[in-house]
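What you see is the complex with one protein chain gone and the rest in place.
Labels run A and B following the written order; every chain starts at residue 1.
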Amino acid sequence: MNYLFYPGCALEASSPHYYKSCRLSCEKVGIQLDELEDWTCCGATAYVGTDEVKATAYSARNLALAERAGATDLVTACNACYITLRKSDKFFTNETMRHDASEALQAAGLAYDGTVRVRHIAEVLLNDVGPARIKESITTPLDGLKVACYHGCLLTRPFTDIGDPEQPDIMDRVLAPTGAEMVDFPATAKCCGGMLMTTRREVGLALVYEILSCARAMKADVVAVACPLCSVNLEAYQDAIGQVYDWDRPMPIVLFTQLLALAQGASAEDVGLDQCMIRPEFLMERFA
Amino acid sequence: MASPGVPLSGELVKELERIPDGEKIKQCIQCGTCSASCPTAYAMDYTPRAVIAAMRAGQLEKVLRSDTAWLCASCYSCTVRCPAGIQFTDMMYALKRLGIKHGITPKDDRGQKLMATFVEDVDESGRSSELWLMAKYFMRTGPQAALRDAAFAFNMWRNRRLKLVPERVKAAEQLKAIKRALERRQG
Partner (left out) sequence: MDTSKGNGHGASSNGEIRVGVYVCHCGTNIAATVDVAEVVRFAEGLPNVAVAKDYQFMCSEPGQELIQQDITEHKLNRVVVAACSPLMHEPTFRRACAEAGLNPFLFQMANIREQCSWVTTDKPRATEKAKHIVRAAVSRVALHAELQVREVPVNERVLIIGGGIAGIEAALQIADAGKPVILVEREPSIGGRMATFDKTFPTLDCAACILTPKMVSAGQHRNIDIRSYAEVASVSGHVGQFQVSIRRNRRYVDDKKCNGCGLCYQECPAIVSPKSRKVSIEGQPYFVGSYAEGGEARKVTIRQGDRERRKPIKDTPTGDCIFCGKCATACSEVVGAHAIVLRRDESAEAGKQRSLEFNGNCIGCGACVRECPTGALTVTDAQDRQVLHHEMMLGPNKAIRVPTLQAVPNVPFIDEETCIHFRNGGCGHCAEVCPQEAISYDMEEAIEEVEVGSILVATGFDTIDLAPMVQYGWGRYDNVISGLEFEILCHASGSTGGKILKADGTPPKSVAILHCIGSRDEHYHEHCSRVCCMYSLKFAHLVREKVECDVYEFYIDIRAGGKGYEEFYKRLMREDVTFIRGKAAEVTNWPMSPEEEGKLVVKAEDTLLGQIRRVPVDMVILSPALQAREGAQTLAQTLGIGCGGEGFFLERHPKLAPVQTAADGVYVAGACQSPKDIPDSVAQGAAAAANILSLIDKGTFSIEPVVAVIDETLCGGCRTCINMCPYSALSADEERNVAVCESALCKGCGTCVATCPAGAIQQQGYTDAQIRAELEGALGRLAASSAE
């Protein structure tokens, strides 16, 4: 099965190991990801804060391209892209917003009729592939590994149709067939702070510390994430957190697709475990 | 510039009426669920609940001068929990827009600056490049923070997670056309 894929700026630049493992794990369950030709930045959270119409028009350019390519689904692996594209799609249901944004798209020879469904790769793996087929693809189970699945805030908020807004379990259900133990993780949908890590470092650190301390309290070996932005925020600042809070044992952060691909027989190198800033040494040895 | 608070409150309510359930702002019971659900409220001058109280008191300008809206990380915790169904996250965005529109600079303008830099960047190339975004941002906010983040950048580069040459969208003309159309709309 083929899906049209929207990588987004972060996946492309700062998380090549996510993109790589995404493709790998999808291939093992018979999914091919075709990148959307000449996509533009989704606008993230910045555009909405300046101009709603502009935000909608820019990000809807991608939806228009997907529609023109004949796709019904546009799949992304980034929580921020997922939510931004979905919001643009939703704004097209508002009469005035659609009118203004359509006008702008028309100027560029584009149009969007609202037929594209924006989806997240984790949810595609859960709902379109399903645990049974994932189970069939597992060759080297992750027995003994304790995983805290961190969903982040935007995967099920404000759009709650794919999971619980407080305690989503999409990743848990995708990874359960790998044989790893999914620890109870109440902080799964807490916010990583997003851009605040840059603009208000002390606040960003506090947010990440709350998530990491929960993972520690639940005795997780690794935290699995489903978003390149969450991934960077959770792993890149653990030193800084140690300078402010009681945090001396760094927690490895991996992309959930890395774990899935490992269980499907890929090697540590294949999935880019060496690109994790806090290397999960035990996994690198096990899957060398 | 610097409109008095009362018209600002009216403008905010009007702005919110454009979004689904936006008018529910009027039904706030001041329970504070939003504030306590917000991961950053502890650092805000006005907690989310207090923003609504300030709006009712005609003191929105003070809120816009504070760092409140720019501390919102847009995690939607307040929105999904609010017992009155208020779309609080969307209101934070509306506050950001309102501040920019009226030329009100918040006391800590780093968030506003980062956003402006991001928008310029994407406007130009159609893609966001972390490295160049940071570089431009730090030029605007002072070099101390840049030094602090050099370690971060090095770490990213070491792990092959930093692209030195930013990507550009091929259909640059399309973007320009969209931009022009939007500018025409705004007059």
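Keep this in mind: contacts are C-beta pairs under 8 Å (C-beta built on N, C-alpha and C of every residue); 3 or more make two chains touch, one makes a residue touch a chain.
Predicted, not measured: the structure shown is a model, and the values here were computed from it.
For the chain missing from the display, the contacting residue among A:Ala187, A:Val208, A:Ala266 or A:Leu283 is A:Ala187, taking the whole complex into account.
Screening B:Pro7, B:Pro20 or B:Pro83 for touch with the missing chain picks out B:Pro83. The hidden chain makes contact, of the residues A:Asp73, A:Asp164, A:Asp239 or A:Asp270, with A:Asp164.
When the missing chain is restored to the complex, the residue among B:Ser35, B:Gln112, B:Asn155 or B:Gln174 that touches it is B:Ser35. Considering the complete assembly, subunit B touches the hidden chain via residues 29-38, 41-42, 46-47, 49-50, 81-85. For subunit A, the list of residues touching the undisplayed chain reads 164, 166-167, 184, 186-187, 209-210, 213-214, 216-218.
Throughout what follows, only the chains that are shown with their structure count from here on.
Centre-to-centre separation between subunit A and subunit B, using Cα means, comes to 22 Å.
The touching residues of subunit B, when paired with subunit A in their complex, are 18-20, 39-40, 43, 70-71, 73-77, 79-80, 87, 89, 93, 96-97, 100, 108, 110-111, 114-116, 118-119, 122, 126-131, 134, 137, 145, 148-149, 152, 155-156, 159-163, 167, 169-171, 173-175, 177-178, 180-182, 185.
Those residues of subunit A that touch subunit B in the shared complex are 9-10, 12-17, 38-41, 43-54, 57-58, 61, 94, 96-97, 100, 103-110, 153-154, 157-158, 160, 165-166, 190-191, 193-196, 198-203, 206-207, 210, 232, 236-237, 274-277.
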